[in-house]
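Attaching a single structure in structure tokens format; questions to follow.
Left out: one protein chain. Kept in place: all the others.
Up next, chain A:
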Amino acid sequence: MTDAPAVPAAKPRVRWPLSLIVGATLTAVVLATALLALVWTPYDVESVDIAAKLTAPSAAHWMGTDHFGRDVLSMIMAGAQNSLIVAFVAVGIGVGIGTPLGLTAAARGGWVDELVMRGNDLIFAFPALLLAVMITAVMGPGAINAVIAIGVFNIPVFTRVARGAAQGLWTREYVLAARTAGKSRALISIQHILPNLMSLLVVQAAIQFAVGIVAEAGLSYVGLGAQPPAPSWGRMLAEAQTMIGFAPWLAIMPGLAIFVTVLGLSLTGDGLRDLFDPRVRRER
């Protein structure tokens, strides 16, 4: 960023990137829906009403009903919680473990760095979904195990981001100054390096959040995510498959929900990057 060329001085105010506005709006809608579902859904999510099964979208059921007569809209609303929580906690695992690892690797260098990065390569070497499937197969299906399986893959992502950027920062003058002042490496990492990484981490977190939503849907789709009767978008899709010929709404609605959520989050990530990184902003 030091090599940023002279920007016309007449534009000091922040220009909010369009992607951030759209993304944040979509994300807010999804979040609000998930929160609303905590207290209210149009119908009881678990109640089975065989008489009303497989009705197409109508005024009574905006998104139709499934093969048990459950209201699809209610299930999607309630399913939002599951998707969001799983992906969010998985990001938390990634940030919580990956960032310190990356900072340490950058601060210590040498064999510590080598060890951390080798471990990273090892995890990266596994096709992500495959290992997630293996982990859930070992520990049994369920939302918590899905969180762990997805979280494991977020660790090397954040390690890499933190280490890469921290390595650059360690050569900066103010860090060298802190070194000569006798501060420990750990202290410098926390006081000087980490704050400068925040924007990068936030951007990455938004992206991994989106990735986590898709991963959770994938695991649920193959039956390894949240277990019934807890509603889950991925499982709704899996169940919709056989009925796609005569009840296409069952396949379309949950997919749309995933799509909107992922789109919102990844637009937010992009927008944040544009906001934080003047270089990219200049490109626009």
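What we mean here is this: contacts are C-beta pairs under 8 Å (C-beta built on N, C-alpha and C of every residue); 3 or more make two chains touch, one makes a residue touch a chain; residues count from 1.
Rule of thumb we're sticking to: contacts and distances are computed from a predicted model.
UniProt records the chain missing from this view under the protein name "Peptide/nickel transport system substrate-binding protein", selected from "Metalloregulator ArsR/SmtB family transcription factor", "Fumarate reductase subunit C", "MFS transporter" or "Peptide/nickel transport system substrate-binding protein". Residue in contact with the omitted chain (choice from A:42, A:92, A:141 or A:164): A:141. Only one residue from A:31, A:112, A:129 or A:148 touches the chain missing from this view: A:129.
Checked against the hidden chain, the listed residues A:109, A:168 or A:223 yield one contact partner: A:223. With the whole complex as reference, residues 18-19, 46-48, 50, 53, 67-69, 118, 121-122, 124-131, 133-135, 137-138, 140-141, 210, 214, 217-218, 221-223, 227-229, 237, 240-246, 248, 251-252, 255, 258-259, 262-263, 266-267, 270, 279, 283-284 of chain A touch the missing chain.
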